[in-house]
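As you look at this complex, bear in mind that one protein chain is not there, while each of the others sits in place.
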Amino acid sequence: MFKFLGEMFGAFWVTLRHAFRPRATVLYPEQRTQRAKRFRGRIVLTRDPDGQERCVACYLCSSVCPVDCINIQGTEDQHERRYPEKFDIDFSRCIFCGLCEEACPTLAIQLTQDFELCQTDKNNMVWHKADLLIDKQGKDPDYNYYKHAGVAVKGKKIGANKDELSPVDIYSNLP
Amino acid sequence: MEKILSRNFSAGPLDFAAYKAADGYKTLESVIGRPRGDLLNELKQSGLKGCGGAGFLTALKWSFKAPDAPHPIYLVVNLDEAEPGSFKDRQVLYRDPHTLIEGTIAASYVLNADKAFIFIRGEYRKGARLLEKAVQEAHNNGLLGQNIMNSGWGLEIDVHLSAGRYICGEETALLNALEGYRANPRSKPPFPVAKGLWGQPTIVNNAETISHVPFILARGAQWFKDQGINGAFGSHIYQVSGAVKSPGFFELPLGTTAREIIFNQAGGMLPGRKLTGFLPGGASTQFMLPEHLDIPLHWDGPPTVGSRLGTGGIIVMDDHICPIDFMSNLMLFFTRESCGYCTPCRDGLPYVKHLLDKFEQGSATEKDIDTLKELCEVIYPNTFCAFAPGALMPITTGVEKFESLLHEHIKNKGCTMKRCA
Partner (left out) sequence: MGTIYIDDKPVEFEAGQNVLQATLKAGIDITYFCYHEALGSAGSCRLCAMELEPTKKDDKSRVVMSCMQVAQDGQRYRLNKGSADKVRQHVVEYYMTRHPHDCPVCDEAGHCHLQDMTILSRQTYRRYDGKKQTFPDQEMGPLIWNTANRCITCYRCARFYQNYALGDDFGVYCSGQKTTFRRSEPGAFDSPFSGNMIDVCPTGTFTDKVFRRKYSRTWQLEKATSVCNHCSTGCNTEPGGREGTLRRIHPMTNPHINPHFICDRGRYGEHYSEASDRPLKCIIRKGAKNPYDNIYTHLTRCLKKASGRIGILSSEHEDLQTHYMLKQLAVHYKGIFSPFILPDTETRTRSAIQATQLPPSLPDIETADAAIILGSLTEAAPMMDLAVRQLIAKQKPIIMVHAVPSLLADLIQHRNAGEVISATPKNWHQVIDHLDTSRLSDEKVKKIVLLGVAGEMDVPAINAFSRLKEKLSQETVTVQSGFALEGANAMGAAVISNENSAHELLEAIQKLYVDTLIVCGADPFGEGAAEWEPLRNKIRQLIVLDNINTETVKQADIVLPLATWSERCGYSVNYEGRVQPFEQAYQRSSVISPTEFVAHLTPHSVEALYRQRDVWLTQLSAQLVISDQMGIQLNLQQLSGIKNTYSSHIETEGLQLVKLPWHGGGVRADFAKELASCNPWKDHYVYLHTDTAKQLNVTTGKQLHFKSGASLEVLCDNRITKDCLAVTPLTLGRIKCKANIVLPLHQIHTGETDQ
């Protein structure tokens, strides 16, 4: 009889003991967990340190995307700098694999730690460029692709990069 | 030794009358009219080799021309002397142009050529004017034009001033330049002796070689052989540049040792300078070290230590010059002079220069020595023409012979010679 009571109280005691232990549960949405630095959440398009958008519409992210959720149409501005005139991501298809971030050569497209993307209407899950473009550089604050590419854009002439010689003077045969 | 090419230099440049008075054009009497086969044989016996750098047996090159070669046949005299360290052809041009013309006429006769082009480096403008005047004089006196010396054979000489650069010295690039095209080399085969200028049989020879020809044919092969020493045949104009007391040119028997030339003829090193190495034949030859000073500078001498005679233009390197800097300077010249046709030369040579500069500036690593060696190994045999192999000759030997210096540069993070510019 005491043994039975002892076991019962023992079980209750374990339960009681656990009642006052700190919880593992996070009371979402009032409290939020800390995500890992490389957590793959919402996709953003970043800007370079000069404030121009980094995306040059190279179509690499849309091509590598395993579910074809990215739709791009590129164009150029009047200074011959390429940018996407249309950049749509269908988040109902996106699997947040991060292949687009890996593929991007200008470090434009990045995955952030935000995962709160619910919508009630599936059509609202298609995000356009205005929704994706952010003001800052995201994870890589220093990279400006045009400082490494050979093409000229506003503010950078041909041959102005650190690793380039000045352009050939075609009217002279002197070295 | 008898002075052949430089016999009139102290009095020159001689005009036609004075040249004739000094026994000029006498050799033509024993050349024109003789059977061409005999003359070619005489040349073969004499062992004359090309003085433009390659050292190919002249008579052998001439014998490649087919007996039934279609006319017109052309002779091109290559006076595009742009090899750094070479200034011998210029002497004949400026000081005794008629010797050159005499040689051209004799060589053209043997080859049965109809027209001879003398292709002169663009910077030798004054020399070209002198030569044009001399050609006109020779023409007026019946030594050019139709039926020279009643032999039934005629010759016209065209003096052409180059508009290009170093690569025009390459024989097929020279032909392209003469035809009015960009001076890119052509692929061989077909060789110029079969299809050269405008598809016709063409022989291209250096000016000094051509100038020797009438004397060999007139005096005989044995006489020419006797002019050389240490087993070589003939004489040669050697040039010396660098920190020596009297740099200049000297007509000496072929086979003279470097010691004789540098320390006797050129007066030896300047006070306070020590010899650390030399390039025996212009910039496109391999380094020779002070221990090789006694090797006779003829065609077979420098090859025993991995070098070559080239043009005989000795560039002396002393202990005030860092060999790495020296090589980098040479590469600066060669990268600029590349014609740009093939990739290993156009893009590979600047890569070599960049690596040499890294050593000088102190940013080099051990890996760069391996890369440098690898580059030299791969570029050397895989280019379109012989320009890049020539450019790499001093580098390959320099890297090999001065490797310890490369390591020192890495350790020192820069040039170890504080006195180099």
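Assorted remarks:
Labels for the chains are A and B, by order of writing; each one numbers its residues from 1.
The criterion applied here is as follows: contacts are C-beta pairs under 8 Å (C-beta built on N, C-alpha and C of every residue); 3 or more make two chains touch, one makes a residue touch a chain.
From a predicted model like this one, the values you see are computed outputs, not experimental measurements.
Only one of the listed residues, A:6, A:105, A:141 or A:155, touches the absent chain: A:105.
For the chain missing from the display, the contacting residue among B:264, B:304 or B:343 is B:343, taking the whole complex into account. When the omitted chain is restored, the residue from A:59, A:96 or A:143 that touches it is A:59. Not every partner is drawn; the one left out touches subunit B at residues 165, 167, 182, 187, 335-344, 346-348, 350-351, 354, 367, 371, 374-375, 378-379, 381-384. Although one chain is not displayed, its contacts with subunit A can still be listed: residues 56-60, 63, 73-76, 82, 105-106, 145, 148-152, 158-159, 163-168, 170, 173.
Basically, only the chains that are shown with their structure count from here on.
Subunit A and subunit B have centres, each the mean of its CA atoms, that are 65 Å apart.
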